[in-house]
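Then we have subunit A:
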Amino acid sequence: MLEVKDLHAYYGDSHVLQGVSLEVGASECVALLGRNGAGKSTTLKSIVGLIPSRRGKVVFKNRQLDRLPTHRVARAGIAYVPEDRGIFPTVTVDEHLGIALKAARGRSSRRTADYVYQLFPRLAERRRNLGGQLSGGEQQMLAIGRALVSGPDLLILDEPSEGLAPVIIDSLAEVLNAIKSEGTPILLVEQNYHLATYLAHRVYVLSQGLIRFSGTTSALIADETVRRTYLSV
Partner candidate 1 sequence: MQLFLTQILNGLQLSMLVFLLAVGLTLIFGLMNILNLAHGAFFTLGAYCGVAIAAATGSYWSALVMGPVLPFVVGFALQLLVLQPLAERGRSTHLDLALLTFGLLFATAGAVEWLYGSAFHAIPTPALLSGHVSLLGLSYPAYRLFIIGIGLAVAVGLNFIFDRTLIGATLRAGVDDRAMVTALGVNINVLFAVVFGLGAALAGLAGVVAAPLMSVYSQMGIAIVVETFVVVVVGGLGNLKGSFYASLIVGMTDAMSQAYLPEVEMFAVYALLIGVMIVRPQGLFGRVGRVA
Partner candidate 2 sequence: MSTEATIVGAVSERAAADPVKQSQRVARAVIVAPVLMVLALPWISTPYLTILAIEIMIAGVFASGINLLVGTTGLVSLGQAMFLGLGGYGIGIGASVLGLPLWISVPATLALIGVLAVGIGAVCTRTRGVEFLLITLAFSQLFYGAAIKLRLTNGSDGMSGIPRPDLSFLGLNSDNPMVFYYYVLAVTVLAVAVVWRVVESPFGSVLAAIRENERRAVAMGYSVDRYKIGAFVLASIACGVAGILQAQYTYFINPDSMSWQLSGEGVLMVIIGGATAVTGPLIGAAVFVLVKQGLSVLTTEYMMFFGIFFMLVVAFFRGGIVGAVQSLFEKKS
Partner candidate 3 sequence: MAYMSRLSAALAVVVVASASSICAEEIAPLKIGLMLPYKGVYAVPSEGIDRGFQVAIAEYGGKVAGRRIEIIRADDELTPNVGVQQFNRLVQLEKVDLVAGVVSSSVGIAVSGLADKAQMPLVLANTFADEITAKFCSPYVARTSFSANGFLYNSGKYWASHGIRTAVIMGPDYSAGHSFLGAFKRGFEDGGGKVVQEIWTPFQKTKDWAAALTQASNSGAQIIYSFYAGAEAVQVVKQHADFGLRDKLPLVGDHWVYDKLNWGALGELMVGPKFVTTYLPTVKTEANEKLVARYRQMFKQDPEVNAELGYDNGKAIMLTLEKLGGRMPADKSQFMTTMRGLVFDAPRGKIRFNASNSALLEKVYVVQFAKDAAGEPVPQYVDEFAGADDLPGCTKSF
């Protein structure tokens, strides 16, 4: 599905990604792990085109994406949920889904708002509320719902558990598991090691802008050196 080759990214003068390569297969959930500042979020942003100065190859469903602006990447079928969730404070829940649906109007796999409201019944109750009035958990639901409503071919999630209460994380894990089993491929960045290993089939470990480990989740759990050195778990 997604193939990233030798991706470099820069913030001003600092060379944040120094050649990251990774792959996400069909129906696969891949986690990208690493410490703060390792370049995980930057990797995701570079894939969707939100980092202006980047170099490397990003191929998705045999289309080269690395030269496309972000909105074209999105239209190619990649849905992105950023670290801060990217909820619009002055836009209602309904409108959030409406914007995403409208932008995805060319896609055959697009769903309806009702699909999201079935997935997250809590959102249906708050459909007229503004994004700024939602709680952290509701915002995360909306962010994921907004990503799913366009019927993406790849879901990219940046730290979905951040700042959520453990109970909410548990229910989030369930939802993500359900999405995974529906066959939507997921690329996940997660600080919460346990959540990540619970969801992911395969894992990449990133440090200082380079991939230091790649393998199945069980291989990572078995490799204590990698965990100690790069993840401190």
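Note that a residue touches a chain if its C-beta (ideal position, glycine included) is under 8 Å from a C-beta of that chain, and two chains touch if they have at least 3 such contacts; residues count from 1.
Criterion applied: all candidates are chains of the complex that A comes from, given by their letters.
Small disclaimer: the values here were computed from a predicted structure and weren't measured.
Touch, as defined above, links subunit A to just one of 1, 2 or 3 in this complex, and that is 1. The part of subunit A that touches candidate 1 in the complex is made up of residues 48, 50, 52, 69-71, 73-75, 80, 82, 86-92, 95-96, 98-100, 102-104, 131, 146, 150.
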